[in-house]
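Missing here: one protein chain of the complex. Every other protein chain is in place.
For subunit A:
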């Protein structure tokens, strides 16, 4: 089991999403894979099919638009008003520390023991 396998569900999705937001232009699957590897050079690069799956999932959720460039698909964040707003809100949240206190988040962070406890409370074996 590599460390990547133990990541949060969707954590790769988040990483790919952030990467495409930052890219500023449509990227191919290969480019996404290379950039992911640049971000975490210590880890083995992801399999091409894994990246295809992640991009497919994000596309399926309507978060990405896909265009055919030669034989490769290029992906870019869907430029809906919601997408733009999401980007702005995220930047705003990241910028100012006191935002945390103004925006009431539904759930705060969980520690490891909290998580096990929570699973027990929910009747789920952890």
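Following the convention adopted for this analysis, contacts are C-beta pairs under 8 Å (C-beta built on N, C-alpha and C of every residue); 3 or more make two chains touch, one makes a residue touch a chain; residues count from 1.
Note that contacts and distances are computed from a predicted model.
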Protein name, per the UniProt record, of whichever chain is missing from view ("DMSO reductase", "Oligopeptide transport system permease protein", "ABC transporter ATP-binding protein" or "M56 family metallopeptidase"): "M56 family metallopeptidase"
Sole residue of A:22, A:38, A:69 or A:115 that reaches the chain not shown, by the stated touch rule: A:115
Sites on subunit A contacted by the missing partner chain, in the whole complex: 5-11, 13-14, 17, 58, 61-63, 78, 80-83, 85-86, 88-90, 92, 95-99, 101-111, 113-115, 117-126
